[in-house]
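Shown below is the structure under consideration.
What you see is the complex with one protein chain gone and the rest in place.
Moving on to chain A:
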Amino acid sequence: MAELRATTPCAGLLPLRAGAMWLEEVDPGRITSLMPGPGQAGALDAALHAAHGVGWPDPGTAHLGDGAAVIWTGMDQAMLVGPAPEPALAEAAALTDQSDAWAVVDLSGEDGPEALARLVPVDLRAHVFAEGATARTLLGHMSVSITRTGPERLRIMAFRSMAGTLVHELQTAMERVAARRGLETGAPDG
C-alpha cells in the first residue's frame, strides 16, 4: 500500500533570497473563513474576543494576536488563522475550514515593497500600508491577500494551486530588484 506523506504548498520551492529580500513559506496552522450573518458582526466580535483574544476586523485591517490572527479578506468575510475555531463562533457566523486551500509565504527585507510594486497594483510601502493593514488584490493575474505583519515583513496568501506561479513571479521580481540595487551600489547582487 502506498505511503502518503503530506507536503506543504511550496515544498521544494522555498526558502529563497535575492539581495536583501527573503521569501519563506509559513505554516499558518488552521485557516477558517468567518462570514457573519446579517447584523451578526457585533456578536461575532464578542465571540472572537472571548475565544481567541482578537476581534472582528474592519475592512482592510488584520488583528494579529499572539496565537491567533484575524485577517479581513472581503466583504463580510475574514480568515481566522492559527487555532482551531471555537464552536461558539458558529452561532454568529458561517465557518469553513480552508487550511489546505492556501499557500502562505512571508516576504521580508526593506526592498520587499519594491519587488511587489512590479506585481501588485497597491502601494505596500510601510508608511502607507502600516502593520496590521491588509488588502485583497492581484499579484500578476492571481488573486491574493497581502498583510503587513512587521516593519519589513509582508505575508502573502495565494490559492494553493497557484503556489508554483506565486513563487516564480516573486522570485523574478525579487531578483530584478536585487540586480538593480547591485547596479546602483556597484556591489555584486545575490
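Methods note: a residue touches a chain if its C-beta (ideal position, glycine included) is under 8 Å from a C-beta of that chain, and two chains touch if they have at least 3 such contacts; residues count from 1.
What we mean here is this: contacts and distances are computed from a predicted model.
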From "Multiple sugar transport system substrate-binding protein", "Sarcosine oxidase subunit delta", "Branched-chain amino acid ABC transporter permease" or "YeeE/YedE family protein", the hidden chain's UniProt protein name:
"Sarcosine oxidase subunit delta"
Among A:Gly60, A:Pro151 or A:Gly164, which one touches the chain that has been omitted from the display?
A:Gly60
With the full complex in mind, choose from A:Ala20, A:Leu95 or A:Val122 the residue touching the hidden chain.
A:Val122
Kindly state which of the options A:Gln40, A:Thr96 or A:Thr137 is in contact with the chain not pictured.
A:Thr137
Touching the missing chain, which residues of chain A?
59-60, 74-75, 77, 121-122, 135-138, 143
